[in-house]
Each structure stands twice: as structure tokens, then as C-alpha cells.
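I'd like to ask some things about the structure below.
Note that one protein chain is taken out, while the other chains of the complex remain in position.
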Amino acid sequence: MKDINKVVLAYSGGLDTSVIAKWLEDTYQCDVVTFTADLGQGEEVEPARAKAEALGIKEIYIDDLREEFVRDFVFPMFRANTVYEGEYLLGTSIARPLIAKRLVEIANETGADAISHGATGKGNDQVRFELGAYALKPGIQVIAPWRDWDLSSRESLLDYCHKHDIPVETQKGKSPYSMDANLLHISYEGGLLEDPWAEPEDDMWRWSVAPEQAPDTPTYLELDYQLGDIVAIDGQAMTPAEVLTFLNKVGGANGIGRTDIVENRYVGMKSRGCYETPGGTIMLRAHRAIESITLDREVAHLKDELMPRYAKLIYNGYWWSPERKLMQDMIDASQVNVNGKVRLKLYKGGVTVVGRQSVESLFDQTIATFEDDAGAYDQADAAGFIKLNALRLRIAANKGRALL
Amino acid sequence: MKDINKVVLAYSGGLDTSVIAKWLEDTYQCDVVTFTADLGQGEEVEPARAKAEALGIKEIYIDDLREEFVRDFVFPMFRANTVYEGEYLLGTSIARPLIAKRLVEIANETGADAISHGATGKGNDQVRFELGAYALKPGIQVIAPWRDWDLSSRESLLDYCHKHDIPVETQKGKSPYSMDANLLHISYEGGLLEDPWAEPEDDMWRWSVAPEQAPDTPTYLELDYQLGDIVAIDGQAMTPAEVLTFLNKVGGANGIGRTDIVENRYVGMKSRGCYETPGGTIMLRAHRAIESITLDREVAHLKDELMPRYAKLIYNGYWWSPERKLMQDMIDASQVNVNGKVRLKLYKGGVTVVGRQSVESLFDQTIATFEDDAGAYDQADAAGFIKLNALRLRIAANKGRALL
Amino acid sequence: MKDINKVVLAYSGGLDTSVIAKWLEDTYQCDVVTFTADLGQGEEVEPARAKAEALGIKEIYIDDLREEFVRDFVFPMFRANTVYEGEYLLGTSIARPLIAKRLVEIANETGADAISHGATGKGNDQVRFELGAYALKPGIQVIAPWRDWDLSSRESLLDYCHKHDIPVETQKGKSPYSMDANLLHISYEGGLLEDPWAEPEDDMWRWSVAPEQAPDTPTYLELDYQLGDIVAIDGQAMTPAEVLTFLNKVGGANGIGRTDIVENRYVGMKSRGCYETPGGTIMLRAHRAIESITLDREVAHLKDELMPRYAKLIYNGYWWSPERKLMQDMIDASQVNVNGKVRLKLYKGGVTVVGRQSVESLFDQTIATFEDDAGAYDQADAAGFIKLNALRLRIAANKGRALL
Partner (left out) sequence: MKDINKVVLAYSGGLDTSVIAKWLEDTYQCDVVTFTADLGQGEEVEPARAKAEALGIKEIYIDDLREEFVRDFVFPMFRANTVYEGEYLLGTSIARPLIAKRLVEIANETGADAISHGATGKGNDQVRFELGAYALKPGIQVIAPWRDWDLSSRESLLDYCHKHDIPVETQKGKSPYSMDANLLHISYEGGLLEDPWAEPEDDMWRWSVAPEQAPDTPTYLELDYQLGDIVAIDGQAMTPAEVLTFLNKVGGANGIGRTDIVENRYVGMKSRGCYETPGGTIMLRAHRAIESITLDREVAHLKDELMPRYAKLIYNGYWWSPERKLMQDMIDASQVNVNGKVRLKLYKGGVTVVGRQSVESLFDQTIATFEDDAGAYDQADAAGFIKLNALRLRIAANKGRALL
């Protein structure tokens, strides 16, 4: 048994983390500090205060982290056009390092020697929380009750509540899914989804209408980019969190951003997840569009080749690592000319780019034109270009090397 | 001036390549062999025979290459989930190496010492044709009239026709766009599209209905995969070309597959292109889905990291190269277990995966479950996993290295 | 405590694994099967039989694996020009998967349900043994006594021997270093080397003379390659193990192959190691030389870019993984033309390539020559080649983008 004096707990106010708060006190005879964050999950965080107080907690932190979350985590990630395994926009993954950072900061402020969280021993979130905590405060202790205790069933949890006077709200209409939400997405796992052949039920989805229910007329948007980030929509300047909030709303209303995938967890298993990421889906497509006219080709290709690796770092929990930082510096540096405007059409689940413009555009109509280019490009140059690029292939063919 | 005896011309039957046929004869005093391929572009190829005959061509090749095209080029490319610059499904790029191969084969059969094509000196297609030809027949001569002649305007072309008795059909309703089509896609460039801010007009698109015009009820499909390729749809066995033809039809009817992008050409400029790729859009998503349950994680990630490079090879015209062949061998080897079934929902432009199953599935419900897993996975293992992965981060942090 | 019936132990005959054999019997009340391999470590393996018998072992396996080791592990690895972290030739790493494979095979033959080894909990070898065993026999149990028992000091080990009548030989002149040897290398860790600033003492090295003691005249060698592997030396056909044995001898005599590095272990720490790899050092340089004239440029570059990843797989213990297998297939396929002859000069620690030739050579003197090339290469082509490669750079510069 570790010797713990005070522990900072990532506390949602729900049943599980309430039990954990009590269990930590009992087990370690230590003080518990609760930390509850508003990351845009769409539920009030203030009620967590009363619940924590009811558990006898003395030090209660409740933070609105929405702007920091989008500005310092979501936006930087989107600068890389980040997608994990071709489909997943990393909505859960990208929130964890911010929580890890705050847990450590609060531990420093309160003199706590440990942190704790409610993630299970099977998932990626434990890894993300703990790698972050260790990286930022190497001497920290970590307590992951789900890996340690014997309260492995719902019954034993309820028993524990009963025994320790933890109030259990009757949760009518409780979702059968394990969910996680923040400004970037809401996720669903478990229940019926554990069968990868089963189609999710319509009433699972919470943030977006079904494409079938979306408006019959398209919505057009104009996004303004500066240094790779959206700074205004339809001419209206917005903060990062405002941008994402707005795009979630308009995207969700148009049935945009539902994904249903089987992904590979860092701990070694495959798992099925469904995600709603309305704003993120729009941002990914739009960012590629603004980059398409403002980025140099080789820079764009370098970014594309490194992206899967960067996505894996974030998915696996290495946001707080020197290699992520180094890649981020490069990604950020690539965005210096990613300024301009993208016009989008949203319609029944689809996002279509219909225009892009920039004073920094590298699209040169005088060269690209099918019409007379007045000598901007000498077509004869192409012959030499092709001949030298073909040289090694011809030498090999002359040597009898077969490609067919 | 090169000394040419006989040249094989990639001949569409249209005005440009008819002029080229004549110009080649005149300029080089050589025989011209025409080659016209049905790649599924949706127009009859047989009329090209009469047009070639009218030009006095003696050796006329007209081939139906649809099955070969899909089986040996499109399907292998989709095994890699290939996308160029995040958006482009390489519909034009993947047809060129097949044409190059046939040009060379026909040159060998007819004793021709040169090939010719109607691609301009500004585009990628000249590169793809010529690299392929040089790689397969290193001593071949290549004539690219658009790079050489002085018929640079439409007027001079028409003059040439008039002077040489080449019949010019009045082309009512001729598209203002430069187009290319085959079973994988139809592309549009030029005209209004030369302004990247301009939205394409509705009547440009030819293969798909607008999402707004698509049916109000979704269409469901079940695709059967063997070794990474679709072999049956809704239980009906199909050849490769049948698969793509069917998916184009059902995809197009559901408004699927329109893309509007600015891409980076190999010759160094950016260009705007619009593409309709209904079947390809469906295949990309479905293939990722069947791989998601049948591929090992690290194999999937290796494929993802190499994909941009493989896409670039195809885009740039290096299909017939040892490096593409080597990568293809690896990609193909990765597909040995990519067998099973994917269920899709198509609706107004959107493709959603709603189920996937395989006897080779690596998704293990007994391990992944949120319920009791009967000891299939020991959560305590995660603690050591995290601790050792964190070790280097902790050592660095203890040394005072800052990540914030 | 796991329930074990029979365990196969990787047994060297030394003190540590003798104690382990006894401890396994005592602790698990199970049968122990010993497995001792000749991998070319330079010590007799037959004495291990008597020692095992003295411990009461009933099932004793002693295998000469030298040919299999070089043919199926060392040679395939050298086809990739594999080096970990720029310096380490993976001598220890590459032997572990063969031992893991034999442990599993013997477990299958003897009906054992577990394997065991003498590697510590701090090193890479435990990972390599165990990942291999799990990959080849997923239900196997693994016992790693150094992670479990409390015999953590030499005194407690000797006490244990005394208590259990295990004969302890007085080891005069015992090396202060932890060593591992096989046909590819001998390694040294620990002792004085734990200070990275300390230079190893002269008498540490066992396989090579110091360059200062090497002959004053150089030795020349001619190596014949087929499919990327050495098949003859100085005209003398040799088996893989004969090749490596010979090169170790002549390399060691010329002071070749000493390395002194700090490397990054998979378990998260840095460690200092010294290695003697005489034959491997020669093979790496020679293989690059034969590839330099027989491999296509882009294939060579693809191999170079993937090599660090392949090296990491082997170092980290993933020889028995689908991703290593896939990469190996590609590497092996690249070697189909890697045939020919390399001439080397060995002198006082240095290996210099002084000639290479091949009937499959892509070196084309008629093109490369500084003399008149009779039109084999048209220098004017270079202008177009450069102009088009420069196009994107010029467009960007015209837009005012600064590179300085």
C-alpha cells in the first residue's frame, strides 16, 4: 500500500467518481481534492460542488477550461489534419492531456502527492492521464481504483454506496452506453456496440440530427483562417471555443460528423466506438482546403506523411512528450502562410468545399490556365523533366529488369 | 527532328487526337497506328474506328480494358486506402499506366518505334504516359505534339483541320471543361474552375445527382471482401468491373463522390479539379472498415504511414517502377486476412459504415467488453505498461526538462 | 501463484540458470526441461548436459542452431542494412527470437505449459523472449524469476545454492562485465561501463585484437553475393554460419568491429554497452556496396527510410510480429538483383570498399562518363528538369515568401 497524504481526483460528480472519492479516503486515510472541468461536455459542472461537499471534500476545484481546451489542444491538433486510423478525430484523446495538466497543477497548489481518476484498466484514458501526470510531475503517485479495487460490478458499487452513505440518484433513461463528451465530440462505447455488425440505434446519437432529419436546404459558411486557425465565421470574429461551439451547432443541425468505427487501442485490443464530431468534421475538411492553396507541395506532403505518427502520439497519450512538442513546432511553423477564407456547403451530413481564397495563395492562374499563358510556363521544359526522371527506369529496363 | 517510322497514338476519336494523327504523318512522314481503349468512360469506342479510317489509318486498335483496369490497377490501389493530398482518389492517375502499357505492347506488335499522346505539357498525364512507356520499353521514342507544335489555339487547330480535310463536328452543348473519364471517375478542369473561389455550376456534374436530388430514403449495401477486394455485393458475385460499375450507379444515384479540390501537380503548379468518384468513395470507406477488424494494428499503421508516399508515386506517374512494385507486394501481402463483410448506408451524398464482420476478425468481444471479462484481460498489467512507457518521460522531467 | 506442470528453461549451465532450475522446481513443484543452444557463443554447450543432470533434470535439449541462426535471422536482418540508433548491429537482439521459437517448440514437444529464462526485469531480453513466446504460443505461461524472487544479491544466490546443494564453481578471473555472445557478436555491460565517461579497459575485449595490435599489412577479401547474402569468400563457397565464422576470425584479427555506445532500451532507460561485431561490421559495409550498383535509387531510399523502424522492431523484440514479417517480405523482394562481388580492404580496425562488380549492375559507364558519351545522355534535358523542379519554389518566391 502506497503512503498517500493527499490526492487530487478527476471528479465528474457522477456515481463512479463519488465512490472513488470515498474509497480513496477510506483506503489511504488521505485527504481528497476534487477537480471538475467544463470542457464543453454540455452538462453543468457547478452541481459537482454540492456533491463533493456532501462527500465531505474540503478542497474543490471547478474550472471552465473551454477556451484553453480549444486554443491550446484542439486547434493545434487540427493544424496537422489529424485523423487516427483514417477515421477517428481524437475527440477523447485530446482532452486528456489538459486534465492531466490541471491535476498536476492542483497537486502542486494543494501539496498533494497523488492523483486519481475513474478510467478503467482496459482503456486508453488511464494511459493518457498517467503518462501526462508522470511527464509533468515525475514524482507523483497515481491511483487508478478500477485497476486496484474489487468493486468490479454495479452491484458491488451500489453496496459500497449504501454502506458509506453515498447518495445514489435514480437514473431514469440512463444511456446503456459508456459516453464521453467535450467541445470536440461525444463518444459512445459498450452495450449493443460491442457487436461490430450491429447498427447503432437512432436514439443513441445526442449531438446531431440524423441526416434524414436535417434541413432540405443547404447551409453555406465562410471560415476565415489565420495561421491555420479559424478566427471568424461569416465575417464574425470568434474565440476558439466560440468557433467550435458554433460549428458543432450548425454541423449537428445538418447531420454532420457521425462516425462508427473499430479502432486499435494502445493497450492492445480492438474496440468499437461511435462518435459525433460535427465541428471537427467541418474543420478538418476546411483546413485541408485553405492549406491546398497556401502550402507548398512538399511541405504539405511532409505533413501528410508525418500525420499518422502524430495522430498515434496523441491517441496513445504522448501529448506531453518531447517528440510531440517537436512535431508540433514543425506543424505550427508550417502554418505561417495558412491565411485566407474557405467557403463550405453543409447538407444532410455532407461537408463540401466550394471555394477557397487567400492573399497568400500559391495557386497561379496565369500558369495553370488551359488558355494561352503568355509564356509563363514553357511546355518544352517538360520533355527534359520527364527524360531525366525516366533515366533510372530506362537503364534498369535496358538491363532486362522486368516490371510486368 | 527525330527519325520515326511508325508511331502508336493514344486516340480518342475527338478533334485533338485526329489533328495529332494527321500532324504526325505530315511531320514525320511516318505510319500512324491508333489505339482507343474502353476504360469505362461511358462513351462508345467503336465510332473511333470509322474516324480513324477516315483519316487513312491502316492499323487500328480498339480494346475493352475495363476488367483489366479495375482488377489490375484500381483494386490494387484501393488495397492501400490510397488518397492523394487527403482528398483525391487518383481516378485519372490510375488509368494512365494501363494506357502506357498497351501503347508499348502495340508498338511491339506493330513494330512501331514511337508512341504519341494528346496530353499537354502542363499536366501530369504526359509524365504518366511517358514514364510508363520509357520504363517498359526504354528505347521508345515519345512524341508529345502539344509540347512541340505551334497549334496552340483553337483557331489554329480548326485552320489545320480545314487545310487537311479533317472533319470537324459541330459540338453543340460542348462542355466548357476539360474532362477525363473512366470507370473510377470523371474529372473536370479549366473554365470557371480556374478561379478557386468559384463554386462549380450544377450542370457541370455528369455522373451523380446532387445530394439535394438524391432519394429521401437511404440505400443499404453489403459488400463481401476476399483478400482485400470486393467480390460480391448483396450476395451477388461480381467481377471487378461489375463491382465498380454497380457502385458507380448506386453511388451516383445517392449523390455520392463529388470532390472539389486544389491539388499539387508533379510539374510544379497548383491546379483546381472537380471529380465524381461514386464507387471509389464507397470502396475507400468500406475497405477501411473491413481492415479495421481484420488487420493487425501495427500493420494498419505501417500502411497508413506509407500510403501518402504510395499515392504520390501513382499521382506522379511511377506505377511502372520498382519502388511501386515493392510497395504493392507489401500491400498485397497485408491483405491475406482481409476477408469478410461490410454493411453500408448511402444517403444523400454520405456513406456510413453500419456493420462489419469476418471470420478472421481480431475484434475480441470477451476482452473488449465493459462487462466482466472472466479474466481474459488483467487490468493490473496496465500499471506496469504505463510505468515503463513513462520511464523516459520521468527521467527527463527529473532532469528539469520542461514540456510546458 | 500460477499453476504450472512443466516449464522449459533457457539454460546456459551457469550459476544463475542453475539456481533458476532449482527455484522453479521448488516454487512451482513442476518439472523443468532445460534447453541449451549453440549459437556460436564460443563455449562448449555439451557440459550443460552434465550440469543439468546433476540438478536432476530429466528432459535436456542441447541444439546446435548456428546455421539456422545466421541463415534465418542474421542474414535477413543484414539485407536491410540494419543498425539501431546509428551504431548498434543488434547482435543480442537478433538471437532472442530464435531462442523464443525453440522454447515454444520444445514446450509443444514436451507438453510444457510454461517457459522461463534468466533475463532481468530491467533489460530488453525479457521482452524479446516473452513477446516471441506469446506470439508463437499465445496460451503459454512465462516465468521470469528475476522479476519475481527475492534473490536479488549475489550473496542470496550463493546462500540458495548452499541450501539446495547446487555446486558453485570458483570462477577465477571471472569477468566483471555482464556478457552475451553468439556468432554475430559479444557484448559487455555493467561494471566500470556504468560510467559513460570511462573508457573500457583493454582486457575487456575478447574477440578482436586492438587495432594497435593488428597486422601492419592490410588483408583483402572478395565477397560473392547472391540475393543479398554472402555465398562465397575469396572464391570459396560457404554456408551462412561458415561465412560469419570466417569473417569474425579475419575481422577480429584485424581489430575490426569494436563499438562503445549508450543506447535506449525499450523499457525506458539508457544503458551503456560495448560490442565486438567483427563479421557484422564487414557485412554491413559490403552489403551497402553491392547494393550501390544493383539497387534502383528509389528502392534504396525506401529501404533507408524504413530501416530505422525495422531496426527498432528487432531491438524491441517484435521479430515474431506481422509487421516485421511484412517488412521482411519487402526487404527480401528488393534483393532479387543484389548479386555480384565486393572487394574489401581490412586494416587495423578499418573496413574499406575498394571495388564492386555485378552482371546486374545499374552503373552505366557510357552515361556516367566525363568523356564524350556519344549521345547516351542529352545534357539539354537537365534544363527542363531543373526548371520544372524549381517551379513551385519560384512561384512561392514571387509571392514574397522568404527562405533566408
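Lettered A, B and C in written order, each chain numbered from 1.
By our rule, contacts are C-beta pairs under 8 Å (C-beta built on N, C-alpha and C of every residue); 3 or more make two chains touch, one makes a residue touch a chain.
In this text, all values refer to a predicted model and were calculated from it rather than measured experimentally.
**Student:** Given the contact definition stated above, which residue among C:Ile62, C:Ala333 or C:Ile386 touches the chain not shown here?
**Tutor:** Of these options, the touching residue for the absent chain is C:Ile386.
**Student:** Touching the absent chain in the whole complex: find that residue among C:Lys122, C:His164 or C:Arg206.
**Tutor:** C:Lys122
**Student:** Among C:Ser152, C:Ser175, C:Gln226 or C:Thr239, which one is in touch with the chain left out?
**Tutor:** In the complete complex, the chain left out is touched by residue C:Ser152.
**Student:** Kindly state which of the options C:Lys58, C:His162, C:Lys249 or C:His301 is in contact with the chain not pictured.
**Tutor:** In the full complex, the listed residue that touches the missing chain is C:His301.
**Student:** On chain B, what residues meet the omitted chain?
**Tutor:** 296-298, 337, 360-362, 364, 367, 377-378, 380-385, 387-389, 391-392, 395-396, 399, 401
**Student:** Where does chain A touch the missing chain, residue by residue?
**Tutor:** Given the touch definition above, chain A has residues 264, 267-269, 296, 298-299, 302, 318, 321-323, 326-327, 329-330, 333-334, 388-392, 395 touching the missing chain.
**Student:** Touching the absent chain: which residues on chain C qualify?
**Tutor:** Residues 81, 85-87, 101, 120-122, 126-127, 130-131, 134-139, 142, 144, 146-148, 152-153, 178, 189-191, 194-200, 211-212, 216, 218, 258, 260-264, 267-272, 288-289, 292-293, 297, 300-301, 304-305, 308-309, 312, 320-322, 325, 343, 345, 347-350, 352-357, 361-365, 367-370, 372, 377, 379-383, 385-387, 389-390, 393-398, 401, 403-404 of chain C touch the chain that is not shown.
As a working rule, only the chains that are shown with their structure count from here on.
**Student:** Any idea how many Å lie between the Cα centroids of chain A and chain C?
**Tutor:** 40
**Student:** Multi-chain contacts in chain C: which residues touch at least two other chains?
**Tutor:** Those would be 296, 298, 388-389, 391-392, 395.
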